[in-house]
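The other protein chains are all here in position, but one chain of the complex has been omitted.
On to chain A.
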Amino acid sequence: MTYHLETAEHPETLRRVAIDPVSRVEGHGKVTLLLDEDNKIHQVRLHIVEFRGFERFIQGRPYWEVPVMVQRLCGICPVSHHLAASKAMDPIVGAHHLTPTAEKIRRLMHFGQIMQSHALHFFHLCSPDLLFGFDSDVAKRNIVGVAEAHPETAKQGVLLRKFGQEVIRMTAGKRIHGTGAIPGGVNKSLTVAERDELLKDVYTMIAWSRDAVHLVKKLHDANPALYNSFGLCRSNMLSIVGHEGAMDLYDGKLRARDADGKLIFDGVDCNNYYQTIEEEVRPWSYMKFPFIKALGKEDGWYKVGPLARVQNCDSIPTAFADHERRDFMDYAGGSPIHASLAFHWTRMIEMLHAVEGIKELLHDDDILGTELMATGERKREGIGVIEAPRGTLFHHYRVDDDDLVTMCNLIVSTTNNNQAMNEAIRHVAKRYLHGHEITEGLLNHIEVAIRAFDPCLSCATHALGKMPLKVELVDAAGQQVHELSRGL
């Protein structure tokens, strides 16, 4: 495996295409395409500026504040940070084994998060591209357009997300700034009334989630030439897996496969993640580039998230989702699929798994229990790893004698996917961007590739009027030769 992001022999002769910021992903992103004299893509750089400061923001805080505070890092998946931080803080309070109620409430919360995030991502952000086409009228290519042309699909997207949010509200205590998970356990379980309220709708949610998987599969069947090649990015794949290699989004051991599906490592304790993964800093980006140490930085980069997880595990422990996983694996004849649009197919398989998992937990009386906290011998260091909606999320903390955080290292899903996103964009840009004119449709092809990964670019800042999109083409001498802007 090789990559060519930094390999242009004479970068001073390249023409620069800037897309700043990337729309329909969070916050500030900027794509720089460096063209040569023949208008061929030589370099691609996805700049993400908002990741700076996260670790510093957390240092010096009391450890018990951290699971609540880190929710402010991301407006889309606050629960993932909440749970990863809580897992990391468990050993710090001596909770090396949670009570059954605490673990199952956390798992329920996590399934709610996976469900709402995947529903939002697919129905709101990506279905307009997939249902109308990447070059379709921009005025229609949005959730309102989907609602007009496919009202039932749009309605299901809204209600699926709402259901996931309700699961979070009942397990975390609030819609936002939830406090449900705390170091050592949880501070509430479900009441019978809450459980029964969720049970009323869960079977409808399962049916709709199955429909969503079939919708994506139909799109792949209708246009395999596009879906099997768009944003193709052959890479290693990383995730945690649970008992006997089954998908487990809440807890497990690290497993990595290469682009052909062969195991690189398996069964690595998450507490030893830094022995297998290293982070590289590059001068042009605030975001680090993680890689598998044993393979080195040239060949060791990987992708995380639904596409990696579904292909990394040996099974999914819920029936409908596992049936869909096998269909997906058969689609490519058993070889791993690396085309970026396949993220959506696997994302919907995971949403189905999450809803099935919610149903199973709602039938488990442990979620009504009263044993909420565990205690034991305290430690000064904790590592929490979880499969967040966008991929593997690492939280690593050390605390001092005053219980203040002295060290924090976060590797968020988007950072894990950093190199893979650059590769996918480069693949798309090489194929679709030639010449001097940047059309909206061409730009959207790049954005479609980025949206497949669903990066959290800045997380929760969204102020009104803050997200215009500007595209400029700059020649080798630094002169702008073309610009394209669009506002909200």
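As a convention for this text, contacts are C-beta pairs under 8 Å (C-beta built on N, C-alpha and C of every residue); 3 or more make two chains touch, one makes a residue touch a chain; residues count from 1.
Keep in mind that, in the parts below, contacts and distances are computed from a predicted model.
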Candidate names "Dinitrogenase iron-molybdenum cofactor biosynthesis protein", "Citrate lyase acyl carrier protein", "Hydrogenase maturation protease" or "ABC transporter permease subunit"; UniProt protein name, chain not shown: "Hydrogenase maturation protease"
Touching the absent chain when the full complex is considered, from A:Lys155, A:His214 or A:Arg326: A:Lys155
Chain not shown: contacting residue from A:Arg175, A:Lys262 or A:Arg326: A:Arg175
Options A:Leu120, A:Leu198, A:Leu215 or A:Ile367, residue touching the unrepresented chain: A:Leu120
Residue in contact with the excluded chain [from A:Val31, A:Leu46, A:Ile76 or A:Leu108]: A:Ile76
Interface with the unshown chain - residue positions in chain A: 23-27, 50, 52-54, 56-57, 69, 72-73, 75-76, 78, 120-121, 123-125, 138-145, 147-148, 151, 154-155, 157-159, 161-162, 165, 175-176, 460-467, 469, 486, 488
